[in-house]
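The complex appears here without one of its protein chains, the remainder shown in place.
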Amino acid sequence: MNFDLSDELKALQQRTRDFIREQVLPLENDPRQDSHGPHPALRDELVARARAAGLLTPHASVELGGLGLSHTAKAVVFEEAGYSWLGPTALNIHAPDEGNIHLMEAVASPAQKARWLVPQVQGRTRSCFAMTEPAPGAGADPGMLQTTAVRDGAGYRINGRKWFITGADGADYAIVMARMEDGTATMFLADMDQPGIVLERNMDAMDRCFTGGHGVLRFDNLYVPEADILGEPGKGFRYAQVRLAPARLTHCMRWLGQARRAHDIAVDYARRRQAFGRPLAEHEGVGFMLADNDMDLQTARLHIWHTAWLLDQGQRCNFESSRAKVVCSEAEWRVVDRCVQILGGQGVTGETAVMRIFTDMRAFRIYDGPSEVHRWSMARKIVQGEAAAAR
Amino acid sequence: MNFDLSDELKALQQRTRDFIREQVLPLENDPRQDSHGPHPALRDELVARARAAGLLTPHASVELGGLGLSHTAKAVVFEEAGYSWLGPTALNIHAPDEGNIHLMEAVASPAQKARWLVPQVQGRTRSCFAMTEPAPGAGADPGMLQTTAVRDGAGYRINGRKWFITGADGADYAIVMARMEDGTATMFLADMDQPGIVLERNMDAMDRCFTGGHGVLRFDNLYVPEADILGEPGKGFRYAQVRLAPARLTHCMRWLGQARRAHDIAVDYARRRQAFGRPLAEHEGVGFMLADNDMDLQTARLHIWHTAWLLDQGQRCNFESSRAKVVCSEAEWRVVDRCVQILGGQGVTGETAVMRIFTDMRAFRIYDGPSEVHRWSMARKIVQGEAAAAR
Amino acid sequence: MNFDLSDELKALQQRTRDFIREQVLPLENDPRQDSHGPHPALRDELVARARAAGLLTPHASVELGGLGLSHTAKAVVFEEAGYSWLGPTALNIHAPDEGNIHLMEAVASPAQKARWLVPQVQGRTRSCFAMTEPAPGAGADPGMLQTTAVRDGAGYRINGRKWFITGADGADYAIVMARMEDGTATMFLADMDQPGIVLERNMDAMDRCFTGGHGVLRFDNLYVPEADILGEPGKGFRYAQVRLAPARLTHCMRWLGQARRAHDIAVDYARRRQAFGRPLAEHEGVGFMLADNDMDLQTARLHIWHTAWLLDQGQRCNFESSRAKVVCSEAEWRVVDRCVQILGGQGVTGETAVMRIFTDMRAFRIYDGPSEVHRWSMARKIVQGEAAAAR
Partner (left out) sequence: MNFDLSDELKALQQRTRDFIREQVLPLENDPRQDSHGPHPALRDELVARARAAGLLTPHASVELGGLGLSHTAKAVVFEEAGYSWLGPTALNIHAPDEGNIHLMEAVASPAQKARWLVPQVQGRTRSCFAMTEPAPGAGADPGMLQTTAVRDGAGYRINGRKWFITGADGADYAIVMARMEDGTATMFLADMDQPGIVLERNMDAMDRCFTGGHGVLRFDNLYVPEADILGEPGKGFRYAQVRLAPARLTHCMRWLGQARRAHDIAVDYARRRQAFGRPLAEHEGVGFMLADNDMDLQTARLHIWHTAWLLDQGQRCNFESSRAKVVCSEAEWRVVDRCVQILGGQGVTGETAVMRIFTDMRAFRIYDGPSEVHRWSMARKIVQGEAAAAR
């Protein structure tokens, strides 16, 4: 048992921290952002800075141009990147690209990698992951998938509707989940500029940290040749799992950075702001919130590190990644909510970054499976004795 | 002991409910709103509708053209009005006008009433309440007041800076709190179009339900003649208390309406949306949240009713209004947060009204005294034996 | 709407409060108590004192010798009685007698009342309610009833096993719930000294406030003549409901008294005990707990009063009594847990009454339906639109 980071990883942590502070934080008030997220031009500038700093797409393999980070190394680097809401965009490790890159590297064919993955790792393109559907389709329960893929000559015709598709607006390609005629699910790769893909609208979302926001897509007889199936047909749900467990955890990492940022702002404010004759921080009511923040931040970090380490050992971690997702999304949320409270009026206005972190983060308790679905899934495994978790 | 409403009040409740459903809800998606709040034109239309329905400014006295509602009657009517975020604007019972009208009716001179209060009750003007200041000024601790009023001939010169001034942009007049040369505080009335009042900017706030948003004001040598002092000089803090206890409670009422609205939307969704083979509502994890919502809504309502009844008995209710404020702001918030969770992706996007209720409501745990200040004040009274509250 | 108590009720409240303080509290350390509860001799002395004070069995009808209290009057009197853990025993309003008296008065025949109810109202006998069974029998789900009643001549033969039977040891008669040959359930009355009733053992329970503790009963071919059926055959579940809704609420009332007692002890301690240079009460961390206590106590009281008033209006209140039970059992528990924390070492030892209140109260979140069953039942009614609760 050992909680130490290697010297190499510590150096990378420091380098990322410095990069965020010097190159990314100053751009947070850049006007090239709106209620949907950062504009492509701002994203390009951020990516260029990360590229120059040697920090672009660090989770991709070294062959592809990344740093080949292990899961535990990601835990450290992604937390640092997450300190700014623009950090993950800069490093090209934001959802959904981060998870798509991971999935593509694991499953795509060499030709597919050359065509879609290589430019994406270089930060020159973006992607989206088209799985979630409006009712009565696939939501928290992926088994309700309604989008269909029907054989048509040497390919498939895809019809259906997807929503909450993060980054759809401006994405270069999509990974599309569809139901086959035999009831199984398959993932398809498709360039977004094809006529069969329609971006109906961008949704009005509480968060605004994802380039491209969240879109509603319609597939109108979209044609996909057989060669553009990702991996093997019928393995869509299985690949979703391949993508999901690590993707859940990288969310935990990035949001931990945001929660720590909010905490730092609150600590600083509590030190300076006076009320009733002494600094806020000397009021136990405020001090207790700071202590609770520290506990929650550390709890989140420990769960992330532990689960990342298990993933590094080659375990699938379905149980542990569910657990980490619930623990982190709830602990990190409590931190940010307390920071809003400590900051008072400044917590609910743009006077500090905390309001934005608050509205950006709320969805984290929902996406990649709401807390309730994970608790249910954990309970089933506990009762069936599959989870060695409690020891 | 009796929890029944009079027939008259039940009729008014129903009339308000119908008005909101028929005349106000259809305007919620009206484009005349932005990130700061409803535009003046939308407000005018809403007010005109309430006037036509005989529901305008119902808390003002009958002499002034209101319905002369008691506090308990307000509890019932304001909850109904709050069901839509536009409802309080329509009925002219939103902060800060609602509380200002109450204060003006209690304290202003006949001439002041004729000049400022009468048109306001008629919905033709708006006002703001200029008390809160940037650090190191008056925030949660009003004793830190920095804005000064210095004698100058037959009047006073006011200098200082205020922020979080709700409705400042477009208000017709302001009630300005300032520190006198002898250290006491006084409230001054001033038309907003005077040269000494500068609206520096509108703040970027999480909520967007107040016409005029929240402004930053600067007083540059503002001249106020003695006749425009509200009530007596030196009684500013005392009047703030007159305004505060009931104003806290009307917030509880209006937000209860919003919380109930969110709950209704969540119940409806849980009935219809399927997941894992049955409606969401049949999953205990969701059902328990609905039950908790019901408990919290009823808890809030009971505290509001009880405190309103005490106010109707002529009690000052400093303790009870603090208690009701903490209980309601936290219970109502929990309701809305659970609704977001039940709605999943639709809770964090504009697909339903719940996202907006969530972002509108967060500040309620902060303004009119954050929970922490009220808990501290309650504790002091409990320990000193002043609060007969526990029995 | 009116929260005032009648002068008559205020006088009764004060009389009960004085009685508890003067006649009951001094007996709390009486040695005639053990880990199962007060001994019969102590009970007799307490009952004699209440009789002398004119406060015995106040919920029974005036004809029977009680005070004929309404539900709202019970709310006030039972809270006062509950201030001491011996108070409900003194007033003959403790579970299960209180609920059994209520049920008998509503359902029993004149002959049954003369035989069993009259002496019980006079405090000369005690009863038990034999419903709960070991697995796989009736627990939180009463439908799993296993005890059988089989026709035998002019009566029935009852066989089965019951546990958690409060007050069984020393009870004079039992109300026994059994399943008929046609699958319906019936309540039978039986004297406890009959050969077919065996008290197997007294259970080792966390609480120790019930005379007779909690027993395990076995029915070995117990013969019950037809005349001793309570009410009509086949209506056992319906009568259980008649008993349950008010019985739940009287638990809330009595435990509110205990929670208030714990709070009073904690307030007193926090005023006196010094730590880190000032009284505990001046530490916000402690003060906030006192404020939270006050909120929880008042929340419980308001729910009790409201539900009691509905019962007085003749409503069945299945939903509202579930809600009050969950709200009160959880709020009152939080109060007592906080008091333990404030008292530190004295909270977890017999130095104050709080330890005992803590261990006595924990079961309240479980009996009469655990919180989870009530939440589930509430959710069902909310979703089916049966609960007008949210408004």
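Letters A, B and C name the chains as they come in the text, with residue numbers starting at 1 for each one.
Note that contacts are C-beta pairs under 8 Å (C-beta built on N, C-alpha and C of every residue); 3 or more make two chains touch, one makes a residue touch a chain.
Since we're looking at a predicted model, the values are computed, not measured.
Considering the full assembly, C:163 is the residue among C:3, C:83, C:129 or C:163 that touches the omitted chain.
Only one residue from C:116, C:239, C:255 or C:358 touches the chain missing from this view: C:358.
When the whole complex is considered, the residue among B:243, B:283, B:303 or B:381 that touches the unshown chain is B:283.
Within the entire complex, the positions of chain B that touch the omitted partner chain are 283-285, 288. Even with one chain removed from view, chain A keeps its contact list with that chain: residues 1-5, 72, 260, 263-264, 267, 270-271, 279, 281-282, 284, 286-288, 290-295, 297-299, 302-303, 305-306, 309-310, 323, 326-327, 372, 374-376, 378-380, 382-383, 387, 389-391.
Residue positions on chain C in contact with the hidden chain: 35, 132, 135-136, 139-141, 143-144, 163-164, 203-207, 214, 272-276, 283, 285-286, 340-341, 344-345, 347-351, 355, 358-359, 362-363, 365-367, 370-372, 375-376, in rising order.
Please note the rule applied: only the chains that are shown with their structure count from here on.
Counting the residue numbers used at the interface between chain B and chain C, over half appear in both copies, so the two copies meet with largely the same residues. Of all the chains shown, the one with its CA centroid nearest the global CA centroid is B.
Each chain's centre was taken as the mean of its CA atoms, and the one lying most distant from chain C is A.
Centroids of chain A and chain B (each the mean of its C-alpha atoms) stand 37 Å apart. In terms of their C-alpha centroids, the spacing between chain B and chain C amounts to 42 Å. Across the assembly, chain A contributes 283, 285 as residues in contact with two or more other chains.
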